[in-house]
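Take this structure, written in structure tokens, and hold onto it; I'll ask about it next.
Every protein chain of the complex appears in place save one, which is left out.
Chain lettering (A and B) follows the sequence in which the chains are written, and residue indices restart at 1 in each chain.
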Amino acid sequence: MKAFMSRRKSFVVAATAALALSLSACGGGDSGGSSNPSPVEKPSFAAGTTMEKLSSAGTIKIGTKFDQPLFGQVGLDGKPVGFDVEIGKLIAAKLGIAADKIEWSETVSANREPFIEQGKVDIVIATYTISDKRKQVVDFAGPYYEAGQALMVNKDNDSIKKPEDVKGKKVCSVTGSTPAATIVDKYGAELVPAATYSACLEPLRNKQVEAVTTDNVILAGFVDKEPDAFKLASEETFTKEPYGIGLKKGDTEFRNWINDQLESFEKDGSYKKAWEATAGSVIKTAPSLPAINRY
Amino acid sequence: MDVIIENLPLYWEGFLRTLFLSVVSGIFALILGTLLAAARVSPVAALRGFSTVYVEVLRNTPLTIAFFFAAVVLPRLGVKFEQFEVAAIIALSTYTAAFIAEAVRSGVNSVPVGQAEAARSIGMKFSQVLSLIILPQALRTVIPPLINILIALVKNSSVAGAFFVLELFGYGRQLANANGDAVITVLLGTAFFYLLLTVPLGILANTVERKVAIAR
Partner (left out) sequence: MSSVLYDVPGPKARRVSLIASIIGGLLILGLLAWVVMTLAQQGIFEGRRWQIFTRADVWRLLGNGLGSTLSAAALAAVIAFPLGLLLCLLRISDAAVIRIPMRIILEFLRGMPVVLMMLFILLGFGTSAFIAVVAGLVLYNAAVFAEIIRAGIQSLPKGQREAGLAIGLTSFKSRMLIELPQAIRRMMPSLVAQMVVLLKDTSLGYIVAYGELLRAVQVMADFLGTQYLFPIFFVAAAIYIAINISVSRIAVWIERRGSRKAAGGVATANTTADLQVGHAGPV
């Protein structure tokens, strides 16, 4: 993967521009442009802190999803784009690390905790819901966004409005994901597991499942691409999924520092900008930064 | 360890689903594979051709692609099913049948020429030569490789987890995600249940192999 990415680097600038043009031309699913926040010149940090280490190394390893539209999705050039990615770039910039010095690696749901524990990544920004169970092995900065679970149905389906309506019905979601567990355990749906959320679209279209469930922002992305086929069952969400930034357990200094940065992004407007460049293309109401959970 | 014991019902459910997929697909694959092998050595050129192309294409297709066709392309063609197990069984049995056909055919090859000549000289037709003389002898020699193919089938059923069927591996991933602090234990638990199916099959293969070797 690393070799694959570094070879790509030379293309990136040209490819991103070309891609943006060609995609808008063919109506493909670009989930937003990518920005390049300018890095802070020579930031200074107390010796021995993670910030100082990363800053002097001049690079940071960030884990993100590569298949989550609007948040972290890899483009044809091998670079991920999305809101998570923008947040990552903003944090890196505060460490004096330019966007092209970030080493992105793909984290799938099952390897986020092990990757942090083993130090394969410095931070994970991957639609990573803060939970008490996860807090036992990793620490979370943030939340930087609060999503919520929702249902997506076929355009002509009016029988499902709320999660209680899917009891005993087939609902597609990703194997092992939190939304999948919720819809089964809490609402008694029959789970049809898929490898990715986009894989759920075909069964839904063919009416082999009644609904697809995951966080509202992801579903909104699908609806946006095919408004004639799908719709959200309801605008309301039935869970709260606070997305946090995962980092090594016990590194409180780093966690507090990231929290401070998140608040500064909100103040200087870069948070809003990051949103508008990515998920904002689909979800018009810009969120404000949720209250940071400092523990 | 606690995490395995706590979630034993889930593991068990996944285990049963894997067992079900393996057994049903295994039976279909054995029937289809034997028919394909018979077609491959038959006098009718069209049958030979069909069987050759089928085996050649399916053996060289990654299982994930076979699953994609069964689970996504077939519904587009109007072949709709309520349960995605149907797609998994179609994918697994058509894929495995190609390997079984090859194994049975090589078994047919291993039967001495004299057997077929003797059968024909006493006036047997092709169907009789094959079903009464050749296949019974061939099947005996191909049982060990067949069992190996069935072991592979059990393990291959884990791909169904990515194609809308919740089986052992799917439950394993679900548990791994829910228990980020015990991922390795969860996976070891999953491995244990697979070995529960595959190791006895492997031992059976070895035993049969020895028995057959002595009989010769």
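Quick note on the criterion: a residue touches a chain if its C-beta (ideal position, glycine included) is under 8 Å from a C-beta of that chain, and two chains touch if they have at least 3 such contacts.
Keep in mind it's a predicted model, so treat the numbers as computed, not measured.
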In the whole complex, of A:37, A:75 or A:88, the residue touching the missing chain would be A:75
Those residues of subunit B which, in the complete complex, touch the missing chain: 40-47, 49-50, 56-57, 59-65, 68, 72-73, 76-78, 99, 102-103, 105-113, 115-117, 120, 125-126, 129-130, 134, 141, 144-146, 148-149, 151-152, 155-156, 158-159, 162, 169, 172, 176, 183-184, 187-188, 190-191, 194-195, 197-199, 202-203, 209, 212-213, 216
Could I get the residues of subunit A that touch the absent chain, sorted low to high? 1-2, 4, 7, 15, 18-19, 22-23, 26-30, 66-67, 69, 73-78, 106-108, 110-111, 114-115, 118, 120, 195-196, 198, 201-202, 225-226
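One rule holds in what follows: only the chains that are shown with their structure count from here on.
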Report the inter-centroid distance (CA atoms only) between subunit A and subunit B in whole Å. 39
List of subunit B residues in touch with subunit A within their complex: 71-72, 75-76, 80-82, 84, 161-166, 170, 173-181, 183
Touching subunit B in the complex, subunit A uses residues 109-114, 133-134, 136-138, 172, 175-178, 180-181, 191-195, 199, 202-203, 206-208
